[in-house]
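Every protein chain except one is present and positioned as in the full complex.
The block that comes next holds chain A.
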Amino acid sequence: MKHESDHQLFENYQRNLKREKKFVLVLQLIILVSFFGFWELASSMYWIDPLIFSSPSEIYSVLLDKFSDGSMLTHLQVTLFETVLGFLIGTILGIIMATVLWSSERLSNIMDPYLVVMNAMPKVALGPIIIVAIGPGYLSIITMGAIISVVITTLVVYSAFREVDPNYVKVLKSFKASRGQIFKEAVFPATIPAMISTLKVNVGLSWVGVVVGEFLVSNEGLGYLIVYGFQVFDFSLVMSSLILISIFAAVMYKIIERIETFLIKHTK
């Protein structure tokens, strides 16, 4: 026989929810700690070659060293700046291009095969050409970060524009709205969730573009550190850069998730 009141049942539900959350968090921590612990152990016992795979303690001392003399901060700032800018330019340019395509069906029909080709082409292969054309430096690296996401953004956002429920358009047309007004009042806001999901993809892509760009020309940035570490056989430096990249890529992703929950409160 059950004698619990409504309130008790609800409390039980909440308690279970909390317990489950705690359980997941603990397991996540265990994985993290045992990963680094095992790595450290394997490295110090020479199960893996510490020269190639480094070790957490080695990486920690490299990071401490590089941060305290300020050099790492510069590299980090450079790469972050390039990535954020490349990401923003790629995304915004993609949305603008999608808007232009939406404004004329004929234009989008004409451009269709070219977009397909440009999308299929591996953008990092353009790296050498971009560097020759724009010159080695920030500008070509930012271009790399942008170009890698611009075409896919255009395609995804444009198809989202086209999938907006035609009845919203019908409502606006009954008020004699112009095509521009239809875009502003219905098509664009209805597409915001789709745009956010392309942002999430673009974050990762921009990191790829920027790191490859830095491989090719730079003498600053985390991508440069990876190549430099590789050349001087300092794999602790390579690993340190890699870990920083992972952390900051994840942080950018989380920031976009925050923006998402804020923006799409009322779009469903």
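One rule holds in what follows: contacts are C-beta pairs under 8 Å (C-beta built on N, C-alpha and C of every residue); 3 or more make two chains touch, one makes a residue touch a chain; residues count from 1.
Operating definition for what follows: contacts and distances are computed from a predicted model.
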(message) Suppose you had to identify the omitted chain by its UniProt name; would it be "Alkylation response protein AidB-like acyl-CoA dehydrogenase", "Urease accessory protein UreF", "ABC transporter ATP-binding protein" or "Lactate utilization protein"?
(response) "ABC transporter ATP-binding protein"
(message) Tell me which of A:Ile95, A:Ala186, A:Leu237 or A:Met252 is the one touching the absent chain.
(response) A:Ala186
(message) With the missing chain put back, one of A:Leu88, A:Val171 or A:Ile256 would touch it. Which one?
(response) A:Val171
(message) For chain A, which positions touch the chain that isn't shown here?
(response) 165, 167-168, 170-177, 181, 185-186, 189-190, 192, 266-268
